[in-house]
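Some chains omitted; the rest stay in position.
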Amino acid sequence: MKTKEIAIKSSFKEQIIDITSKIEDSLKKSNIKDGICNVFCPHTTAGLMINENADHSVKKDILMKLKKIVSEDLEYTHSEGNSSAHVKSSLVGVSLNIPVKNGKLVLGMWQGVFFAEFDGPRDRKIIFSIL
Amino acid sequence: MKTKEIAIKSSFKEQIIDITSKIEDSLKKSNIKDGICNVFCPHTTAGLMINENADHSVKKDILMKLKKIVSEDLEYTHSEGNSSAHVKSSLVGVSLNIPVKNGKLVLGMWQGVFFAEFDGPRDRKIIFSIL
């Protein structure tokens, strides 16, 4: 198994960043043709998701709606003031598994792999593994 | 590793479909006794979940509550008008990993594997892999 860190840089407080090509690059370099690719986010105020990468308004709508669902809350006790980001991280998750066939991610036609920043801007990273 | 497509047909706009037996069939045909089974949904307005398959009211309650949590929203910008389905997909997720022991899914007594349709009816598919 090969594990590799991939650097990601977010530019805004909240941002959905397409990382599909970064993962495909790491996959190519691994020379593995068939298996499962794991992408892991080692951060607690960010997450990973797979969704539509054709129309950019989908990413915008997801962030907007998550902000309403996980609204700010006077009852939060965590002193850093970023509890909503922690909740969002646990709702979207920090670990993805994508099948690999003939050296390619088996993604649907409209799917892209996204890093979801909920407490940026920050220097982030993801862990790429392949089995 | 073996990857296999399994066809799924949804009949309604929103529907939770039990796919446990379809996955168990593919598992049997793979002849693999121990490992991890990955189920992947290549769609951006549907997802996968594991929940109770004994009382069908649980599926109904989950869909009803998700509809309230991810309500329609005038601020959505995606022109296809199905942004709520995209949000739901990222909340429940599109990738499941289930341990396999002695040729069987290690599911809990009440657990079933579900395909969650959020923008049907459509012809869908899932990708079954086993490691």
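When the chains are written out, they are named A and B in that same order, and each has its own residue count from 1.
What we mean here is this: a contact is a pair of C-beta atoms (placed from the backbone, for glycine too) under 8 Å apart; a residue touches a chain by one contact, two chains touch by 3 or more.
None of these values were measured; they are calculated from a predicted model.
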Total copies in the full assembly, please; the file places 2 of them. 3
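Criterion: only the chains that are shown with their structure count from here on.
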Which whole number of Å gives the spacing of the CA centres of chain A and chain B? 20
Which of the residues in chain B end up touching chain A in this complex? 1, 3, 36, 38, 40-44, 69-70, 73, 75-80, 83-84, 86-87, 89-91, 93-95, 97, 127, 129, 131
Residues of chain A defined as touching chain B within the complex: 34-36, 49-52, 55, 57-58, 60-62, 64-66, 68-69, 91-93, 96-99, 101, 106-111, 131
